[in-house]
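Just one protein chain is left out here, and the rest sit where they should.
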Amino acid sequence: MYRYNQFDTEYVRQRVAIFREQVARRIAGVLTEDEFKPLRLQNGVYLQLHAYMLRVAIPYGTLNARQMRALAMIAECWDRGYGHFTTRQNIQFNWIRLDDVGDILEALADVEMHAIQTSGNCVRNVTADHFAGAAKDEIEDPRMTAELLRQYSTGHAEFAFLPRKFKIAVTGAAHDRAVTAFHDIGINIVRKEGVVGYRIVIGGGLGRTPIIGTELVEFLPKADLLPYLEAVLHVYNRYGRRDNKYKARIKILVQELGIETLRAEIDAYFTATRDAFAGVPDAMLGAIEAAFQPPEMPPEMDVAEAYDLRHDAALSPALAAWMETNLEEHRDGRHAIVSISLKAPGATPGDASAEQMRVIADLAERYAYDEIRISHEQNVILPHVPKAHIAAVFRALDAAGLASANIGQLSDIIACPGMDYCALATARSIPIAQEIATRFTALKMERDIGALKIKISGCINACGHHHVGHIGILGLDRAGVENYQITLGGDGTEDAALGARTGPGFSAEALIPAIETILDTYLHGRKNRDETFLAFYRRVGMAPFKRALYPPTNRARHESAA
Amino acid sequence: MIDSNSARIVVDAAGFHLDDWHKRARFTPEDLAGLDAKTGASGVLVLDAAQRVEDLTPWLNVLTAVEIGFDNAGDGRGFSLARALRGLGYARDIRASGGIHVDQFRHALQCGIDAVILTREAASRMPEQHWVNAATTTALNYQARLGFASASWRSREDLNL
Partner (left out) sequence: MSAHPIQYVITANDFHSGAVVFWGGDAWLLRLRDACVFERAEDAEAMLTQFRPEQVVGAYVIEVVADAGQLQAQHIREAIRARGPSNYFHGKQAEEDHVSL
């Protein structure tokens, strides 16, 4: 993985010093809160409901054991013993004192981490496929591109005060695990006539106005990526709307100008400035490329070639069940990709205790070439685990309460922090996730239902990606009372689709029965067990769900309540 | 006429100065069409952050002083405007005024803005040393490392950082 060079180290240390000095000026009354707020946000510091929150960047979701242990240490020293992994592959600490932030940033810098640009109206942490470097269907490791973009976007003077935040995701595989269609810029690594380049998608996003991104460039040569993005950001910075926060994302500019006009504007700037771009020095490109080579596999791995996981499965039903859901095929047949679920039914989705972080760190170091990933689905990945070690990894995870066998299933729920923590939220999402997971796993419906993505957001900003959930739940505030809207049929992959609303929302009490009705409708209506929830929805549409959710006798009551 | 006691302060990478532009004529892009070259060269073109600078190309070799107004500290359009002007070849002075503060000085310098015009109040709240310190942080620059160093990053070269 990428290791900091002298420059990276100096840069991060300097940013820590600058932030300490800014806090001091704020305390001395030199900076007003209005001036200070954007500065703290660009260092990942929010003021939430109960305390400050620090969002730490995990670039493209990749970290090593030493970094994971540092996160555990931070959780214990300065927080309440846990951290929350987010849908942008970052980690958040919920109980931070402003006075401690400088020390925490210093501790992060010690392990080549930072919180720079994890908030604010700037280019945010660049995300990537969490199976990068291990996936079978990959053209190129997207993290090379993501690391280049991390460097390019860090501290970019021109783009620190954009109209709104700017999110970039990169995938190098045919199957889109990085939700690229719903980013300000989605980058797909493609091959055309034997040459690797980029397909650029622009103006996707969730939030108040969910939009599937539009193709901006069908094939962009790799060498043009930075000057081209520079042109995109330049045009956005100048012409993006600043009069209304909800219309300030680039997706609205795409809609208002039209893709043709916007493309012409971008191309004009790109053409005018490309010559002034000297190109990324080969040494820098080389260093990035070298950082993302597959791990060196020890010679005894040759023996593992013949390792048959069916042998392990036969010995333990629990292990067999876990392997069925939490293992993914690796491009190297001797290895498997392990997903560690942070979704134990009843627990807070995405939370890990300091102790659990250390268990994961130890496993990564001992069995998995010291590589860890965080997925946007709020789980942890060990991307390269020799098959011979799978059983040992499972046993260690099980002992730490980390062996939930539910990846991609009902209880593997994405949920934002919601109104239990977030200052923007309009309703709680964590208790809803807890209740759904507990209720339906107790009913033993999960295995029968199979592949299902439930995603919950506690406000219209959609951090919980509810628009792309097979079942999406959006919590709203109806005169001081929580109310939940349900959407069906969303999909964040290459078959991108936005969920459609079932109809009027539900109270917190009525929500779980409504989810049960939806699941029953599917279970009774599906052709067979191979027809997934999403496939069923695509075949039958909304009508049967609507009929079941809003029977004629109840309809009047529902509508008046909404 | 502004007397020197009430004149604004100008801060560049070297520190505070009195505003030496305050006696120059000020004009906007609408005035350009009727402007002779002499006035163009001796006056200050005042730009709003929403200006399309590409339309100014014919005058860029005449002008000697451009002031970009920042609406508020959260509005970064002025940074792109300065970059665009530098990209179009404008090589003389650019100053920023309005809602821009010391923590944005690095951004201003790196985008090709030479100096920031301050009110007396702002200058007393944000002392000279803070601005000079901020100017030194331009040295660590990812974009320059990645091949973006160019004429548009002029102030960096001038400072020999």
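Order of writing sets the chain letters: A and B. Residues in each chain are counted from 1.
Heads up, the rule we're going with is that a contact is a pair of C-beta atoms (placed from the backbone, for glycine too) under 8 Å apart; a residue touches a chain by one contact, two chains touch by 3 or more.
Just so it is clear, the structure is predicted and the values come from calculations on it, not from any experiment.
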Chains still shown that are in contact with the chain withheld from the display: A
From A:N406, A:Q434, A:S457 or A:Q485, residue that would touch the chain that is not displayed: A:Q434
Residue in contact with the excluded chain [from A:G194, A:P317 or A:G480]: A:G480
Option touching the unshown chain, where A:Y2, A:F19 or A:Y52 are the choices: A:Y52
Touching residue (missing chain; options A:G29, A:G194, A:P317 or A:P552): A:G29
Those residues of chain A which, in the complete complex, touch the missing chain: 26-29, 32-33, 47-52, 80, 95-99, 348, 419-421, 425, 427-428, 430-431, 434, 477, 480-482
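Throughout what follows, only the chains that are shown with their structure count from here on.
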Centre distance in Å when chain A and chain B are each reduced to the mean of their C-alpha atoms: 39
Chain A - residues contacting chain B, complex: 7, 10-11, 14, 18, 22, 25, 30-31, 34-35, 38-39, 121, 148, 151-152, 154-162, 226, 230, 234, 237-238, 242, 269, 272-273, 276-281, 284
Complex contact set, residues of chain B against chain A: 73-77, 79-81, 83-84, 87-88, 101, 103-104, 106-111, 125-126, 130, 137, 140-143, 145-152
